[in-house]
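A single protein chain has been omitted from the complex, and every remaining protein chain is retained in its original position.
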Amino acid sequence: MQTIDSITIPKREDQSHKGDYGRILLIGGNQNMGGSIMLSSRACVYSGGGLTTVCTHHSNHTALHSRCPEAMVSDLNDIKRLTKLVTEADCILVGPGLGLDIKGNNTLTFILQHVQPHQTIIIDGDAITIFSKLRLTLPDCEVIFTPHQMEWERLSGIKIDDQTPERNRQAADELGAHVILKKHHTELYLKTGDYKIDKGNPAMATGGMGDTLAGMIAGFIGQFETEEAIKYAVYIHSKIGDQLSQTMYVTPPSMIINEIPFMMKKLEAK
Amino acid sequence: MQTIDSITIPKREDQSHKGDYGRILLIGGNQNMGGSIMLSSRACVYSGGGLTTVCTHHSNHTALHSRCPEAMVSDLNDIKRLTKLVTEADCILVGPGLGLDIKGNNTLTFILQHVQPHQTIIIDGDAITIFSKLRLTLPDCEVIFTPHQMEWERLSGIKIDDQTPERNRQAADELGAHVILKKHHTELYLKTGDYKIDKGNPAMATGGMGDTLAGMIAGFIGQFETEEAIKYAVYIHSKIGDQLSQTMYVTPPSMIINEIPFMMKKLEAK
Amino acid sequence: MQTIDSITIPKREDQSHKGDYGRILLIGGNQNMGGSIMLSSRACVYSGGGLTTVCTHHSNHTALHSRCPEAMVSDLNDIKRLTKLVTEADCILVGPGLGLDIKGNNTLTFILQHVQPHQTIIIDGDAITIFSKLRLTLPDCEVIFTPHQMEWERLSGIKIDDQTPERNRQAADELGAHVILKKHHTELYLKTGDYKIDKGNPAMATGGMGDTLAGMIAGFIGQFETEEAIKYAVYIHSKIGDQLSQTMYVTPPSMIINEIPFMMKKLEAK
Partner (left out) sequence: MQTIDSITIPKREDQSHKGDYGRILLIGGNQNMGGSIMLSSRACVYSGGGLTTVCTHHSNHTALHSRCPEAMVSDLNDIKRLTKLVTEADCILVGPGLGLDIKGNNTLTFILQHVQPHQTIIIDGDAITIFSKLRLTLPDCEVIFTPHQMEWERLSGIKIDDQTPERNRQAADELGAHVILKKHHTELYLKTGDYKIDKGNPAMATGGMGDTLAGMIAGFIGQFETEEAIKYAVYIHSKIGDQLSQTMYVTPPSMIINEIPFMMKKLEAK
């Protein structure tokens, strides 16, 4: 397993416009866990996603816009509009704050039925648990799972203590998906290889940190090749956390997000 | 085509008051794209517009006030109040996040019917598409269009690849309006001449950037002579973007807005 | 007329608690102009008012709390609660964004009927216009009016061009109130003397600036003797504006507010 100890982000083309950086659709946030999708959304925008639309319970629209007017919103109950948004997206993130009830089930099932081969889907948080529980099958497109260890146990059937690189690799292959296993030193089981990040620190052990990473991956998928996008996102997320933890005992996700454009610039190709 | 490579903003008169800096009316923001008009509104206020009122779907009022309490709000469905606001305004911006449905059509048609000769109207975003689609006619007042290349194709009938300065100039003349053609190096087809901005960079290629520029133009129209206002706004918008992009890979529009009063001061006449 | 060219704010007593710094009640903000009372509220809190309660249209509660969780809220339509709040307050500010319709009339009339001799009332913005229009009479307590020149014309009957210090002084005496006449160099007609502030600048000529000053006065009334409170507020408001205008072409009221605690500290007695 290779350690990612540096990355270089490509420069943007001068002639480019927002359409070149992806149409990202973020889906999640029920009446109780709307903050999750708000974090993902702003992380996506601050990661450079071209056009970000957030499909969430309507009670979350105002707070989301208060924090991030750069994103568009849609009501999760408006299926007609959701269908249109899914059709138009380049990348779909589903799961942050989605909830584990029947509505969450229905939303995930709907998305998996409508996603198209040219799209990339990121299955995060509650959507991983629902996927595992309902034994859903993967759509025919690029799929990224972002489980923490317990969610990975649910998804792969491998108990946390048995989650060795070999078994994880095998399970990822069987799934036919990229797997980002979030832990002290996050591991990436990508289709073309295994990677490890030796960054990150316990100041990042706080609610919303995973939602933020998921939003970053979504924003990066809009801009970069899939496996590169994943590596960049995980690396930058942890590197910002390490930087902030020099002066902060805990690093609130909102403050991680603020730093994304600056860290990306530092890592940009000369 | 002359390149604008410096500008100087006039000093404010000591004895002036907010009424001297314009009554600006911003119209846009449906239930899904309210963030657009929120960006325009704060951009207008931070550009020094005297009194800013925002007519938008009522579901956007709270988030707008959360970000910008300096603006007043009105419900886009309250036609009686809209009529009054249109009558009182010096400058009207219509379009950011307006939506392309029947409500958007009706709003734009209504505004064009009620605008008065002494007013200036800025037609932006969805309002450009609606204007093109419905083949509306221009009102008898100063009109500014702010299309990106695809919107300009819709408005002028000139395919993107054929959008040469000569053809653009001719189309602007036929329209009888000022045209700000947003692209890598934005071009201005003003009534008295053609200009080009060689600033701006791909870190600005992100959703909401055009809404921000539109709000700046509106705020400047309240303070400065029309063509000067346009030049100032486009120049400052790009110059801030260039400055931020020194340290940011992507420049979220919200952060562009924060810098407006500072950049204006740097460019103020001595 | 004496120019106030320096002030010194008393140090707080070590043994003091929030109850020593006043119960402030702010009343204003209809459905369209809620931003005004939001600015007043945060200005009051950042000026050190002990306990701040804001009575405003319920549609403003969320945005107000988003910006200033330190304040409590009440629905302007809840008369029973308003009655209780008026009874408990040390200082009442009425007017920012109140509106000029029948509801505004009723609110002001109600407040004037219920204010008590030991309280101080600040009549600002729309409440000045309503007071003038309805020819209301002053309650038997300390009253402060904060008109700009046009509002002063309505209140005093003196045309703007005729507003000389002598005539203003006489009108203030006839009113039996403190008058803060907001203009390029603001004039104070206090019960014990006339003062002038030679600070302030046209970067402050923007919507919401008066609401901010009104909130500062309210917060100061809770802490300091009446005439001192007025002088401090007007002086500090202008001094912050002058400081910010060194680097900003326009000084949004929200940014004025951020500076209040810092400027107060600079001016604190040694």
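In order of appearance the chains are A, B and C, and numbering begins at 1 in each one.
Here, contacts are C-beta pairs under 8 Å (C-beta built on N, C-alpha and C of every residue); 3 or more make two chains touch, one makes a residue touch a chain.
These figures come from a predicted structure and were not determined experimentally.
Colleague: Quick one: which of A:Lys84, A:His184 or A:Lys266 touches the chain that's been left out?
Modeller: Touches the omitted chain: A:His184.
Colleague: Identify the residue among A:Ala203, A:Ile217 or A:Met264 that touches the chain left out of the display.
Modeller: Final answer for the missing-chain contact: A:Ala203.
Colleague: Among A:Gly35, A:Gly48, A:Gly125 or A:Gly241, choose the residue that contacts the chain missing from this document, as touch is defined above.
Modeller: Result: among the candidates, A:Gly35 touches the missing chain.
Colleague: Of C:Ser47, C:Gln119 or C:Thr186, which sits in contact with the chain we cannot see?
Modeller: Considering the complete complex, C:Ser47 is the one touching the chain left out.
Colleague: Among C:Ile9, C:Leu39 or C:Leu155, exactly one should touch the missing chain; which is it?
Modeller: C:Ile9
Colleague: List the chain C residues touching the unshown chain?
Modeller: 9, 12-18, 20-21, 45-52, 61-66, 68-75, 81, 261-262, 264-265, 268
Colleague: Write the list of chain A residues that the hidden chain touches.
Modeller: Touch set of chain A with respect to the missing chain: 31-36, 38-39, 59-60, 62-63, 66-67, 97, 148, 183-184, 201-203, 205-209, 245-254.
Here is the rule we go by: only the chains that are shown with their structure count from here on.
Colleague: Suppose a student superposes the Cα atoms of chain B on chain C; what rotation angle should they report, nearest 5 degrees?
Modeller: 90
Colleague: Using Cα averages as centroids, what's the distance between chain B and chain C in whole Å?
Modeller: The answer is 34 Å.
Colleague: Suppose each chain is reduced to the average of its Cα coordinates; what separation in Å results between chain A and chain C?
Modeller: Chain A and chain C have C-alpha centres separated by 48 Å.
Colleague: Any chance you could list the residues of chain C touching two or more other chains?
Modeller: Answer for chain C, listing residues that touch two or more other chains: 62-63, 66.
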